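The complex appears here without one of its protein chains, the remainder shown in place.
Presenting chain A:
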Amino acid sequence: MNIAFAQPWALILLLFALLPFLGGIFHKRLASWNRLIPASDVTRWANRIIKLLGLLAFTGIVLGLAGMYQSEKTFTRTGTGAHIVFVLDRSASMNETFGGKVPDQDTPAKSQVARRLLSNFVDERPHDLFGVVGFSTQPFFISPLTEHKSATQAAINSLTSPGLAFTNVAKGLGMGLSYFQDQPHTGSRVIVLVSDGAATLDHRAQRVLREWFERYQVSLYWFFLRTENGLGITSEPGSARDDNPRVMPERYLDQFFRTLPIPYHAYEVDTPESLEAAIDQLDDLESLPLVYNELIPRNDLTRLCFLSALLAVLLLVGIKALEAK
């Protein structure tokens, strides 16, 4: 029981609760001689009860006025779920449709499709923690790993804003991995890379990413939003001359990810439907036992206080009605 008050200053009014002990609700009557009406045990108890009722009435009202509530609690529970970090490509090409055209009414941009589907996905996974990272030439922190779905939805909405510059996958993944630095290891840990392009990774970036993926044991999903007729993950080089990371960065990034000592799934997505299918598969795969915190929201006790005061006052009214006139 964590009891707290919204307006603790009102507790000063508790001094009123002393009133029942200073006086009573009855008229003082003069008796010719006090010894003529000796106090019996019953009278003493009745007196005490009446005083206690008064105390209860005052205390109830004052505690209610002070806004008594039971503060929010978190319960640790076990369920299935994951810690998921979305690493979102915010490069300029995300503004185009899957057909590589300027979006119109019927064919939304890749970023819009991704936003809608990710947003649905977040809604369907109640116990997961989500974090969001954006990246273009530089990574940027958007929202931390959190169970607040409203915050995650607001962060995913960043995909509505036009894309920026280039695609620097390494830095985006680096920031995504950094989210797991101080997290307890429970449930699945997932990075979902949503991008429509790739970039070459230098040796230093490769080494750091390999080390971090291994240390934090994060599995990787790559949703590659392929533009129609563009190069994809599985494209074969036309000639040996084209078989290099400059010409085919997607192929080489995929090959690098395959060498990582973690579960890795790549989905080449070229229609909104295939993106949906890929997200469904992620939904099925990532359900390890997860220790999560369930938040019990604060419980307002104001009405309860007033109710107890009401009962006390009603009893007092009854007693007062019995008073000899």
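Worth pointing out:
One rule holds in what follows: a residue touches a chain if its C-beta (ideal position, glycine included) is under 8 Å from a C-beta of that chain, and two chains touch if they have at least 3 such contacts; residues count from 1.
What we mean here is this: contacts and distances are computed from a predicted model.
For the omitted chain of this complex, the UniProt record lists the protein as "MxaL protein", which is one of "Carbohydrate ABC transporter membrane protein 1 (CUT1 family)", "histidine kinase", "MxaL protein" or "Dissimilatory-type sulfite reductase subunit alpha". Within the complete assembly, A:S158 is the residue of A:T107, A:S158 or A:T186 that touches the hidden chain. Of the residues in chain A, those that touch the hidden partner chain are 13, 16, 19-20, 22-28, 30, 32, 54, 57-58, 61-62, 64-65, 90, 132, 134, 136-144, 146, 148, 150-151, 154-155, 157-158, 160-162, 164-166, 300, 302-303, 306-307, 309-310, 313-314, 316-317, 320-321, 323.
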